[in-house]
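Excluded from the complex is one protein chain; the other protein chains are retained at their positions.
The first chain written gets the first letter, and so on, giving A, B and C; residue counts start at 1 in each chain.
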Amino acid sequence: MVDGRLEAFSDGVFAVAITLLSIDLVVAGPGHGTTLAHQLREAWPNFAAFLVSFFVVGIIWVNHHSLFKNFAKVDRTLLFLNLLLLLFVVTIPFVTSTLAKYLTDNSRSASLAAVLYSGVSLAMSVSFALLFNWSVRDPSRLRNPVPSEQLKRIRFRFVGVGTSVYVVALIVGIFSAPVCLAVNALIAAYYCFEQTPPLTRTMPGPDVVPEE
Amino acid sequence: MVDGRLEAFSDGVFAVAITLLSIDLVVAGPGHGTTLAHQLREAWPNFAAFLVSFFVVGIIWVNHHSLFKNFAKVDRTLLFLNLLLLLFVVTIPFVTSTLAKYLTDNSRSASLAAVLYSGVSLAMSVSFALLFNWSVRDPSRLRNPVPSEQLKRIRFRFVGVGTSVYVVALIVGIFSAPVCLAVNALIAAYYCFEQTPPLTRTMPGPDVVPEE
Amino acid sequence: MVDGRLEAFSDGVFAVAITLLSIDLVVAGPGHGTTLAHQLREAWPNFAAFLVSFFVVGIIWVNHHSLFKNFAKVDRTLLFLNLLLLLFVVTIPFVTSTLAKYLTDNSRSASLAAVLYSGVSLAMSVSFALLFNWSVRDPSRLRNPVPSEQLKRIRFRFVGVGTSVYVVALIVGIFSAPVCLAVNALIAAYYCFEQTPPLTRTMPGPDVVPEE
Partner (left out) sequence: MVDGRLEAFSDGVFAVAITLLSIDLVVAGPGHGTTLAHQLREAWPNFAAFLVSFFVVGIIWVNHHSLFKNFAKVDRTLLFLNLLLLLFVVTIPFVTSTLAKYLTDNSRSASLAAVLYSGVSLAMSVSFALLFNWSVRDPSRLRNPVPSEQLKRIRFRFVGVGTSVYVVALIVGIFSAPVCLAVNALIAAYYCFEQTPPLTRTMPGPDVVPEE
């Protein structure tokens, strides 16, 4: 932990944003002429969007955690790149709520909501790539500099693949909002389950960037 | 504290979720043809559900705190099991609000609300059991490995009893939402008052998993 | 800092509760047939209640911070006494909002709102006194045990005076909600400005409980 406060502030923002996602889960009480079961069925887009966004934010947090563990120093550029990342984290509850509202609308508004959602995910991913690139450009910025060969592989997996899949999700969003949300869910699932083995195989620790 | 950020992020989520519970406590101002006293009496399900959920989340936090104190290392599996636990923590304000709305409705919706509430509590308990089991499976994961005899007892009390009582609460919920909330209150009270003595008697520290 | 997580969780709850106070500050936009200036004047009870509660929570945080700095160990009793304190901290936004709504109503509901507000402040104060008493009962619980003579004085000022003034505020609330809020403001101001000198005179550090 190179700078406790940078991480504490970031963790706070991640924690508030991920918890605020649940604010959109709300049902009317009795006396509105409909059962709870009916309301829950009707609200499936809210639950689906909540679930996907929860893991999207959660995964970005896991990656943020892995990356920052290897930082050797913090300068103002890093502080502001991190602020840029947090800007998009903070926007996730809004785009989640918007996507949930239009998910089954099958209109140009639904496409726009899906593009907006994937756009913020993409922007989050690009901000993370900027943070990553900034950190590896100068070896003195990392505690355990990454060998250039491994760096290439990590960059490919993280920056290349990570950014590309969100571009795909964005394009899919133009045609179908539900399919776009499903693609985002697949991306999240991929990062939860698939990432671990290759990284553990080549590295001593469980993290993106190795430590001795 | 094996990994400050994992705990800081989790603490943030616990803190936001437990504080958001109070958002559902709200009264109309004067000029709505009813006194404040009347409104407070009518809103008793909100206060009851708020109080029970406050301690449900608080106790999970106390247990999370006790368990993580003994962790020797953190890997991606732990990060994602923890994320699973936090998913249900974040959902508590929603199921609390839903249960409060239907508590006195005496309908199938009330049963569903109670089952939903107990279901999330149960899922939280199961996630916690998964975290616990993951941590004890490999002795190198704990700072002070737990003797197998003691482990059996802790597993019985925590994983066995903890999970069973929520299953009971869930079944009770099918028949009566208020009784279900009362059962949840009893479970919380049990963990507040009853847990401590037996653990202190057999362990050097006040925690679930002993430290030297 | 005896237990980073206990404090991190508490700080999180304090931070969310103190920030949620501002959610009640809200004006209608243009097109509601009234100017912003008029709305702000009409909403003075919201601003007054917000300001007082901000400092009530802030001061409890300062005292919590001072007390916990001297703790040598943490057990389950402390964890649950702390949870009790946080229960009332979390309730402050609700009673603040309720008091603001009824402040100028001059009815029995206004009295009830004021009693509720002072009641929660009092409960917060009593919980804090319980934490304090628990900590001094066994000298091994403190890093720097407090001499018994000094203890008497601190107990008088903190537990005695602190609790009494909130009882006074509660009784005043039965007769007048605005005067009750003013008394709460005076108590907060007293703790901001008046507490420091006597404590600094007798103690090496600026804290409630001295450190070497």
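Definition applied: contacts are C-beta pairs under 8 Å (C-beta built on N, C-alpha and C of every residue); 3 or more make two chains touch, one makes a residue touch a chain.
The structure displayed is predicted, hence computed values, not measured ones.
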Which residue among A:77, A:133, A:150 or A:164 touches the omitted chain? A:77
Among A:102, A:166 or A:191, contact with the omitted chain is made only by A:102
Only one of C:19, C:107 or C:163 touches the unshown chain, namely C:19
Contact residues on chain C toward the hidden chain run 1, 4, 7-8, 11-12, 14-16, 18-23, 25-30, 35-37, 40, 51, 54-55, 58, 61-62, 65, 68, 192, 195-196, 206
What residues on chain A make contact with the chain left out of this view? 4-6, 8-9, 11-13, 15-17, 20, 74-77, 79-80, 83, 86-87, 90-91, 93-94, 97-98, 101-102, 105, 107-109, 112-113
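The rule is simple: only the chains that are shown with their structure count from here on.
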Have a look at where chain A meets chain B and say same if over half of the interface residue numbers show up on both copies, different if under half do. different
Using CA atom means as chain centres, which chain is nearest the centre of all the protein shown? B
In terms of CA centroid distance, which chain is the most far removed from chain C? A
Equivalent-chain rotation between chain C and chain B, CA atoms, steps of 5 degrees: 90
Determine the centre-to-centre distance between chain A and chain C, using the mean Cα coordinates as centres, and give it in whole Å. 37
Let me have the rounded angstrom distance from the C-alpha centre of chain A over to the C-alpha centre of chain B, please. 26
Could you pull out the residues of chain B that touch at least 2 other chains? 4, 8, 11-12, 15-16, 20
